[in-house]
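Here the structure is laid out as structure tokens; the discussion comes afterwards.
Yeah, one chain of the complex is gone here, protein chain that is, but the others are all in their spots.
All chains are identified by letter, namely A and B, in their written order; residue positions are counted from 1 within each chain.
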Amino acid sequence: MNAILDQLANGVATGLVYALVAAGLSLLFKGLDTVNFAHGEFYVLGGVATFVVSVQLHLSPWLGLVLAMAVPAVIAIVMHAVLGGILAKNPLNVLLATFAVSLIVSNLVSFAYAGVPQPVPAFVDGALTLGPVVLTYQRLIAAAGSLVAVVALVVWLRRSRTGRSLRAVADNREGARIIGIDTRKVDRIVFAVSGVTAGLAGGFMAPVTQVSPFAGLPVMVTAFVVVVIGGVGSVVGALVGGIVLGVVEALTVALAGVQWSPLVGYVLLLVVLLFRGPIEQLLLRRRRVIA
Amino acid sequence: MSLAAKGLVKHFGGVRAVNGFDISVEPGEIVGLIGPNGAGKTTSFNLLTGLVIADGGSVRLDDHDLTRLRPWGRARRGLSRTFQHTALFPDLSISDNLEVAYAASRRPRSTRAARTEELRELLHLQGVDGRAAARSLPYGVQRRVSIAIALAGEPRYLLLDEPAAGLNPDESRELSGAVRSIAGVGVGVILVEHDLELVGLTSDRVVVLAAGATIFTGDFADAVRDERVIESYLGKRFRDA
Partner (left out) sequence: MRRRQTVEGLITIAVLVIAWPVLSLAHVPYVQSLAALIAIYYLLAVSLNVIMGYTDLISFGQAAFFGVGAYSAVLTATHLGAGLLGGVLVGVVLSAVLALVVSSVSRTLSGVYFALATMAAAEIVHIVILNWVDLTRGPLGLSLKGADRVLVPGVPLSGDAVFQLIMGVSIVVTIGIFLFVRSDTGVRTIGVRENAALSASIGIVPTRQRAIAFLISGVVASVGGALYAFNYGILTPAVSSLTYSALALLMVIFGGKGTILGPLVGAAVFVVLPEAIGLQGALGQVAFAVVLLIVVLLLPRGVVGSIATHGGGVGGAIGMIRARTARKKEA
């Protein structure tokens, strides 16, 4: 029981980070109707940035977070510039192109660090102990930081003008264009936001999981699972989905062992994708008919 | 022997889009389906073709109950349709377009060339190069090719979805002639159209749809004088005018 409580607490913490990574992907999917396979690489690059700043440059890891947000954002903007052309034509080609980018980035990182996962010291050492639950301060920082970032994102989307433009484009692209919103600029911003959020999450988690060059695709699939669970385009949904996934993974580890935990995301994805339709149908049928 | 829909009903979420749609057509007959915008013509059409499955009512083709069947099941039993936005296999040649249709209806290979000739004659496609990519053809020709595709499998009933949209008056008249020829070989045709003149010219009979329900069925000449029909198109003010 104690072990399960501990796992659960850590699962929620991890889930909040998932939510942050997924939020950007969710917006991207809704706005551009396609998925960025290289999204996970933003996360990895965030970790790399933190590593470079804190281990190789011996500066404050908090500074590393700034770089963790900036570098992926720049790469995201470049990606949008290059891929923007084929985006409109064929979403499936975008999948392949971003898949290629993902392979390029992950292998370059692997080459740069000779393929070995890199350890990064925690921002704050030590852990919080609450009865059976042990949460390292780094995990707490990651979880809290992710929650704050997600909330900030929601507020920004609702209050700021850019945020509202983003939602307008996601809701109705043609309509937004007609009323004068620069959709290309909005797309660029969405890409950048997805880079910033995933990079930040990677920066937070670098001390927890080490920087691993090939973590990108699994992270991307995890984010995709969260997006599908929480609903495409909903940041709040990403929060819910992230926590759900984090908890289910934690329970799997507690009950079945850690080697099966990568399976959870994939199985949950298939389950949600397959049963989302019938579940929606069931819910719709309950509603009363208005003649 | 007929294609008949009785009492079709469909709701989406809380809205009842179709609420009592009746229509029937016999082999060789041309029935026009008309009605004001928002009457539910598109949904009704989709209920007939199986793109949407009805919540109530029935669709019968001769002896077969089509009500629960998806589009391919209905096509296999002799119901065919065209699409409002001309549906072709755009990157394939016309010959290949028809090949797909023949493969779909499992037509014996030895009869395909003859059928192609029949279709060319029926739809005035004699001069068109069979090897040209479908997307490269003029719009009017594409329209006729898409009707040919729908007819390739020798359906008993054909549903035409706004076939005159985008055609000029000459082409519309040609289309009317083609539809009459198609009915002439024994196909039952339902024609959904906004162009009332074309409907009057081509149909043997019309069905008027308003607010998701059939409100009139009979001669076109009678339809335009019917109170309820006028009211549905122009509102109460003009009914008694």
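In the analysis below, a residue touches a chain if its C-beta (ideal position, glycine included) is under 8 Å from a C-beta of that chain, and two chains touch if they have at least 3 such contacts.
Keep in mind that what you see is a predicted model, and the values were worked out from it rather than measured.
K.L.:
Need the list of shown chains touched by the one chain that isn't shown.
P.N.:
A, B
K.L.:
Of A:78, A:148, A:255 or A:270, which one is in contact with the hidden chain?
P.N.:
Residue touching the chain left out of view: A:270.
K.L.:
Of the residues A:91, A:119 or A:175, which one touches the chain left out of the display?
P.N.:
A:91
K.L.:
Considering the complete complex, identify which of B:52, B:66 or B:150 is in touch with the unshown chain.
P.N.:
B:150
K.L.:
One chain is left out of this view; which of B:2, B:42, B:58 or B:93 touches it in the full complex?
P.N.:
Answering carefully, the residue with contact to the hidden chain is B:93.
K.L.:
For subunit B, which residues lie in contact with the unshown chain of the complex?
P.N.:
Contact residues on subunit B toward the absent chain are 49, 70-72, 75-76, 80-81, 83, 87-93, 96, 99-106, 149-150, 152-153.
K.L.:
Against the chain that's been left off, what residues of subunit A make contact? List them.
P.N.:
The missing chain touches subunit A at positions 29, 33-35, 82-83, 85-86, 88, 90-93, 95-97, 99-101, 103-104, 107-108, 110-111, 115, 217, 221, 224, 228, 259-260, 262-263, 265-267, 269-270, 273-274, 277.
One rule holds in what follows: only the chains that are shown with their structure count from here on.
K.L.:
Provide the C-alpha centroid distance between subunit A and subunit B, rounded to the nearest whole angstrom.
P.N.:
Each chain's C-alpha centroid was found; their separation is 48 Å.
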